[in-house]
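Note that one protein chain is taken out, while the other chains of the complex remain in position.
Right after this comes chain A.
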C-alpha cells in the first residue's frame, strides 16, 4: 500500500533499523506493511546489530521522595551534550519489585534476580527496558543447602543453543568445604532447571562480582586455590586470574593476568590483607568489545585500564590507559577509609555496590574509540560526575550529574526489540 515514490523494502529497512525502540513502537501504526516489517524477527536482529553501535547505559532514577524508582537507559552520547538531556526523555520502566539485583544484560535484555533472603535469589526475570516487557521464570528458584550461600552470579546468551543462561557460584560456610565452590546453571526457558556443572576453579574474588558476558563466555575474577592464602598478610594481585565459563561447553578456562604492561606492574597493586578498600578492588568489564581490567591504586593515585584483545591469547594484553587521578581532574580521592573490606572474604552479594565514597569506574568507550567515559560515584552508586577522557588529545571533560541517579553495573546495555519470552532466537 505504498504510493509510487516510496522507497523499496530493503532501503526502508535500512532506515528503520537505525531508529530507537520507542519510535519503532509508534511507527507500527503507520500502516500494516510497516507493522509487519517491524515485527519480523529478521528485522529485530538487524536492528540489534545497528543498535550495538549506540551504547546505552542503565541508571536508576529516583523520585523526589524516593518512593518510586524507574530504570532509564540514556544513550551514551547524551553525556556529551551541554544540557542535561537525561531528563528530557524519561520513559523508563518502573520495576515491579524493589528487591531486585541487575545481574547483567545482553541483546537488550536485562536479567534481574529477585532476592527473598540473604542466601540466594528466589527468582529470575528477563526484562526488556526498551519495550517494557518482562517475563518471570517461576521455576528458576535456586535452592541451596543450609550451609551454602550464593557468592556470585552471571548472565549470558548461549549462541549455540539460543538460550539465555544464569549461573550461580555457591560457597560453603563450613571451613572444611570452604575451598570448593559449586557452580550451577539454569537455562531460562520453560523448563528452567538448575544443573550442577564443573566447580568454579578458583576462589571467588568477593565484592559485587557479577560475571561479565562477552562472546559466549561469562567471566569472573578469582584467586587460585592454595592452602593458606586466605591468611597471607598480603594479597598478591599477580596471582589473580580470570575464570571464563564457555556457555556452550559449560566448562571453565583460567586466564592469567600479565605481570607488567609498559612499566606498570601488577604486583605494585598489593596491600595488606584486610586493608584493601573496595575502591581498589580490581574489576573487569567490557570496553569496545574487549574484556578489560580496571585497577585503581591509592598510593600512586593512578587509574589503570588493561585490555585483552582476544580472549585466551595471553599476548594480546594491552595497557589502554594509565593515568593519575589528578590528570582526570579528581583531587579528592581519599587515601584513608572508615571502612575496610577484606577482598577475599566472600561476602553476600549486596544489591548495592560496596563503595563508600569517590569511586572511579570506567563506564564505556565511545564508538569513536577515542573517548572513555569514567563515572565517579559515591555512596550506594550515586553518580556524582561523569568524566569523559579523550585518549587522543588527553583532555578531560567533567559533567556533574543530577542527585537522583544511581548507576547500575555492568553497563553495556543496547536497546533492542528482542522479546524476553522463552529463548527467542536472535
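Just so it is clear, contacts are C-beta pairs under 8 Å (C-beta built on N, C-alpha and C of every residue); 3 or more make two chains touch, one makes a residue touch a chain; residues count from 1.
The rule we apply is simple: contacts and distances are computed from a predicted model.
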Choices "Ribosomal RNA-processing protein 43", "Proteasome subunit alpha type", "RAS guanyl releasing protein 2" or "SKP1-like protein" - which one is the UniProt name of the chain not shown: "SKP1-like protein"
Full-complex contact with the absent chain, from A:20, A:384 or A:399: A:20
Hidden partner chain, touching residue among A:28, A:62, A:264 or A:391: A:28
Those residues of chain A which, in the complete complex, touch the missing chain: 1-7, 10-12, 14-16, 18-20, 22-23, 25-35, 53-54, 77, 88-89, 91, 132, 366-369
